[in-house]
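Got a structure for you, questions after.
A single protein chain has been omitted; all remaining protein chains appear in their positions.
So, chain A:
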């Protein structure tokens, strides 16, 4: 894309500026002629002065280099202005635009960097504040943990104490039950043994008189009672 303006500039320079520069660079014919004939210089002093100053218009086409090879200064100026215009159109404008874009980009980056820096600083301040708060929070958490641990410690001790008391009372009750059971069993055993001995003694000593006495008592009791009679 940038090749075309360059080619255009090169062609302009070749067509217009090249001959002008060559004309400026080459020695003027007047000087050569002055070299050839000093005499002529003496003769035509005024003409020599006219050919050595600024020549505003050349002798050629549209003021271009004529036979004397000199190009008019006005043409050179026009060419220069045209060159500047062309360069402005083809090169400088792009350069200015690209420079403006680069400048904008740099300014944008700078603003972004400034913003990032301010954000980072704010973040640093925030983290510093958080660190300060964290330290106090750590102290608070530690204090809470200590309080909770002490409370749990006390609760565990109380529970263990209550549990121990419960186990102790349960063991005491179980022991009492066992003792009562053994006591009852022993008493029953003693009663059974005593009754077995009593039965044996009664069987050996029970006689007809005893049987009669019991029957008499039964008869007296039944005779005095009423069985199955409606009131």
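Keep in mind that, in the parts below, a contact is a pair of C-beta atoms (placed from the backbone, for glycine too) under 8 Å apart; a residue touches a chain by one contact, two chains touch by 3 or more; residues count from 1.
Operating definition for what follows: contacts and distances are computed from a predicted model.
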Legend entry - Among "ATP synthase subunit delta", "Peptide/nickel transport system permease protein", "DNA-binding transcriptional regulator, PadR family" or "Formate dehydrogenase subunit beta", the UniProt name of the subunit that does not appear here: "ATP synthase subunit delta"
Inset, instruction - Tell me which residue among A:56, A:80, A:182 or A:206 touches the hidden chain in the full complex. - result: A:206
Legend entry - Footprint left on chain A by the chain that the document does not show: 184, 187-188, 191-192, 194-195, 198-199, 202-203, 206, 208, 210-212, 214-215, 217-219, 221-223, 225-229
